[in-house]
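Notes follow once the structure below has been shown.
Here the complex is missing a single protein chain, while all its other protein chains stay put.
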Amino acid sequence: MIVEFLAAGLALGTPILLAALGELLVERSGVLDIGLEGTMLVGAFAAAVAAQQAGTPLPGVLAAAAAGVAVAVLFGTAAVLLGADQIIVGTAINLLALGGTGALYREVYGETGTSLVLPTLPRIELPVLSKLPVVGPVLFSQHALVYLALLLVPVMAFFLARTGLGLRVRALGDHPRAAESLGLPVRRDRMIVLAVAGALAGLAGAALSLASAGSFVEGVTAGRGFVALAVVVFGRWSPWGVLAGSLLFGVASALQFQFQATAIRLPYQLFLMLPYVLTLLALLLPRGLARAPLALGASYERD
Amino acid sequence: MNRLSALVLRLLPAALAVAVALGLAAIVAAVGGHAPGRAVGALVSGSLGSAENVADVLVRATPLVLTGAAVMLAFRSGIFNIGAEGQFLAGALAAGVVGTKTGPFPGQALVALLSGVLAGAAWASLPALLRIRRGVSEVITTILLNFVALYLVSFAVNGPLQEQSRTYPQSDALASTADLWRLAPSIDDRLHVGVLLALLVAIAAGALLSRTSLGLRLRSAGLNADAARLAGFPVVRDLALAFALSGAIAGLGGAVELCGVTHRLYEKLSPGYGYTAIAVALLGGLRVPGMVAGALFFAALGAGASSMERTVGVSAVLAVAVQGATLLAVAVLGTPAVARRLERAGLRRPAATGETS
Partner (left out) sequence: MSDVRETAARADESGRPVLEMRGVRKRFGAVVALDGVDFTARAGEIHALLGENGAGKSTLMQVASGLYSADAGEVRLGGRDARWGSAVEARAAGIAMVHQHFMLVPTLTVAENLALALGRRGWLDPARLAEETRAFADAFRISIADPGRRVEELSVGDRQRVEILKALVGDRLAPDGRPHPPALLVLDEPTAVLVPDEVDVLFELLEGLAARGTAVVIVTHKLAEVLRIADRVTILRAGRVIASGPAGEHDERSLAAAMVGTNRDRLPVAGSTTAGDGVAATGARGATGATAAGAANPPALRVDAVSARDARGAVVLDDVSFEVRPGELLVVAGVEGNGQGELVSVLAGIGRDRLRDLRGCVEIDGRPVARASDARGAGLAVVPADRGREGLVHELSLWENLLLAEPLLDRAAPRGWIDRDRAMKAAAGRIAEFGVQPADPLRAAGALSGGNQQRLVLARELGGELPRVVVAANPSRGLDLAATASVRARLRTLAEAGAAVVVFSSDLDEVEELAGTVAVLFRGRLLRASAPRPARDEIGRLMAGLGVAA
């Protein structure tokens, strides 16, 4: 029971984890992309269209990543290259994505879209681990994006702490002028980081429409992009913290479904609120934001 | 030359917004196999076609004027309040409690509006506290509180505030004394007093910022607390006040929408007014006349989009995309890189974001 619960939490937390890892990277480079929700949404929509056309999930996954990159490049062109305000551009991206995918969805699939059943990502049983008693079949029989997200946590942690490129990303976020004085192209590097994060946000969208839902509805992300933003703060800009926050959200969502399924009339909205409230509480603690990148959110222009 | 170019520049974002709206409508219609020309025609006639449509636009513009005023006050005071949505919902929730759980009694509408004002202010106070005491930027915290408010409303209309019959996730209808006065029941029953109230509040907010010493204090405190402190201004109080005022105006918006239009509390009370408000305020250059015009534009767009959906079948949610595209265009037009180019073309002179006109 508890194991199944964790498995559900892991699956529900995966889109958050993928998106939050990307956002983590972007924020460590000094950019605050609150257009994450919109990026995820476009990814989910692209995944739905491509997977449906192809009849298999893989093209959907690739299309989602590509669409995520495209949205991130749009964000970056305005907010990084042209230096427009990151918050405003992020808000614009969210509106654009919500309206755009909504309108196109109805044009492509009609008013209700109930007929839209998508090919879902297959479960992959990990060779040895899935044979473990009790835990194995449940925890190690997930779709590929779950494993990818989990794998990315140590990879990202190692990348930031122990590689030359990781140093560069951190320098961009904490002292872009110092990076510039070393001849590093601040804005180009930030665009590259954004593109990577866009791909991850797109994959997060794919994980929503091709796995959890197996379908696409308007506004399918339902605020998960904002949860991912919260998780980055909650996780104090560390990949492991982000993992913890994402799992917490996943388990809270699983609980909520559980309560809705059994007729226990517990207010499930309170569970949905949990990641937001917990993040606010974390911020209320002294030094709650102590690890935020120093140049976060400031656009960079050369003298 | 100068006057003409100034006029051109002022109208540039607006013209761009209209072009974006019509262009997107045509594209989406074409994708879905509808006639682009008909979609565009429906969009235009739906927004401005008749007196009835005009009344519709005015009523639709009201929550945008109020949330837009809230965003304008915050942005000009150096506060990135992305939380007008949550403050709007908090105001509606408070007004809903007053409107359904008390009364009926004379003046109930006024009490409902006041409680909306207070709830909105309170909702903006936590981000204020976090910024003042912990140095936490309000961008993330106001966004987080939008969702807390959303789920709180959802909880209320599924639980304590749910209608007696327990059929739908919505509250009972407000007591009749909590409804706002109709302005001209003979012409259009939808026009409520909140339409005028919104305009007055927006003008008052603009005057406060531009014409009073308090307004100068609020802007100084938010834009540069160090300088304001050295000036001898009570920075903590002013900053908290600016947050609270912004939240109060958005909260009033929620209460007005509830008491004037929907008369019931339900989950989707706001189709994202608080986010549209950012586009409204920025499209209007953070000034009252422009902001009101922006609210009318997006309201007309919404009305036109609904009509387009009914007659041509192109989804009304397209209006949201237009808001996004407009916001993006305004943000890019305001960047130093683009502004320099406009200056060189004689279209813009460098000016203060404070008081310039």
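Should a chain be cited, it is by its letter among A and B, assigned in written order, with residues numbered from 1 in that chain.
Rule of thumb we're sticking to: a residue touches a chain if its C-beta (ideal position, glycine included) is under 8 Å from a C-beta of that chain, and two chains touch if they have at least 3 such contacts.
Note that this is a predicted model, so its numbers are computed, not measured.
J.: Could you tell which one of B:A228, B:A255 or B:L269 touches the chain left off the display?
T.: The missing chain is touched by B:A228.
J.: Which one, A:L118, A:A171, A:V186 or A:A228, makes contact with the chain that was left out?
T.: Missing-chain contact among the listed residues: A:A171.
J.: Name every residue on chain B in touch with the hidden partner chain.
T.: Spelled out for chain B, the touching residues are 78, 211-214, 216-217, 219-220, 223-224, 226-234, 350-356.
J.: Residue by residue, what part of chain A touches the chain that was omitted?
T.: Touch with the absent chain occurs at residues 162-165, 167-168, 170-171, 174-175, 177-179, 181-183, 294.
Everything that follows uses one rule, which is that only the chains that are shown with their structure count from here on.
J.: I'd like to verify one number: the distance from the centre of chain A to the centre of chain B, where each centre is the average of its C-alpha atoms, in whole angstrom.
T.: 28
J.: Show me the residue ranges of chain A that touch chain B in the complex, using the header's touch definition.
T.: 32, 34, 38, 78, 82-85, 87-89, 91-100, 102-108, 218, 223, 226, 229-230, 233, 267, 269-270, 272-273, 276-277, 279-280, 283-284, 286, 288-289, 297, 301
J.: Considering the complex alone, what residue numbers of chain B touch chain A?
T.: Checking each residue of chain B against chain A gives 28-29, 31-34, 80, 82, 126, 130, 134-137, 139-141, 143-148, 150-152, 154-155, 158-159, 272, 275-276, 278-279, 282, 314-315, 317-325, 327-328, 330-332, 334-338.
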